[in-house]
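Only one protein chain is missing from this complex, and each of the others stays in its spot.
Entry: subunit A
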Amino acid sequence: MQTLRYILMRLAKAAVILFAIVILNFCLIHAAPGDPAAVMAGEAGASDELFLQQLREKFGLDQPFHIQLWKYISGLLQLDMGYSYRQDAPVWDLIMDRLPATLLLTGAAFVLSIVLGVVAGVMAAVRVGKWADTAITVAALLLYATPLFWVALMAILLFSVQLGWFPSYGMESIGSELTGFRYWLDVAHHLVLPATTLGLFFTAIYARMTRASFLETAAEDFVKTARAKGLSEGRIARRHILRNAILPVVTLAGLQAGQIVGGAVLTETVFAWPGIGRLMFDALLQRDYNVLLGVFLISSAMVLLFNLITDLIYLLVDPRIELNT
């Protein structure tokens, strides 16, 4: 019952934030350069002042601010995010077409970075001061300082151009028409480089965090007790220390969700991954503000979703969590 209330509270909070994001988005659309009517008229090849006036009336651009905001919100509730005149399609359709690819990429990168980061962090902490610890710490420091898009380019240079192990472009082999299992294998092959490069930066963060948290927990009294009971070191590390040490990592992972979604723009651009990040880049080049802000809105919503999921995971990992917050 309490758990249900906690989840409902979180949902309500997410809804409030989403509403605020919608308003921010509306303001940004208004701040975008270019009168939408002039843009539409330009696309239609007309610049007659009367025609502009008609367009403004038709799309309600002459209405006061709050009415336009209301129209925008009610449009959103009907999944109407405006129209892309460049691509000649509703923005919602464009985004939904691309969203699965982004969810696949960010999800894979997220899981990879957490698993790899926690494993590396624990390995470093267990061998604190030895060469393995130094190597992992230095690697984390370097990864943390490297621009994501540059790592992606270097990965292409090494693994695609030099070694030819992985494809550097797109999500599936062009014209192969594979189906079923073979198709997914092909997608997975294409996914390796983008997901790894996107995940590596976060791997560095989680590794450092896990190492610090693990060392801190290992100094606590209950670990001494466990050791005094004669438990094996491996069992202490896995069941006693790690379970407690992983909590701050989960918190951090929730906070980093926004960064992963942002990083997807760069990764998708470099690897021509057909997701919403790539869509955003194309919209940017064409100054297609409807699409640009539509992607911004959807990616904010994605972050909220990621945050909700980590909250739920936290609930599972740490039963002590205060439910009334």
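What we mean here is this: contacts are C-beta pairs under 8 Å (C-beta built on N, C-alpha and C of every residue); 3 or more make two chains touch, one makes a residue touch a chain; residues count from 1.
One rule holds in what follows: contacts and distances are computed from a predicted model.
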Can you match the unshown chain of the complex to its UniProt protein name from these: "Heptaprenyl diphosphate synthase component 2", "Ion-translocating oxidoreductase complex subunit G", "Protein-methionine-sulfoxide reductase heme-binding subunit MsrQ" or "ABC transporter permease protein"? "ABC transporter permease protein"
By the document's definition of touch, the residue of A:Asp80, A:Asp97 or A:Glu216 touching the omitted chain is A:Glu216
Checked against the full complex, the residue among A:Ile7, A:Ile21 or A:Leu312 that touches the missing chain is A:Ile21
Tell me which of A:Tyr144, A:Phe166, A:Tyr183 or A:Tyr314 is the one touching the absent chain. A:Tyr144
Residues of subunit A (touch criterion as defined above) contacting the omitted chain: 17, 20-21, 24, 28, 31-33, 141-142, 144-150, 153-154, 156-157, 161, 211-216, 255, 258-259, 261-263, 265-266, 269-270, 280-281, 284-285, 287, 289, 292-293, 295-296, 299-300, 302-304, 307
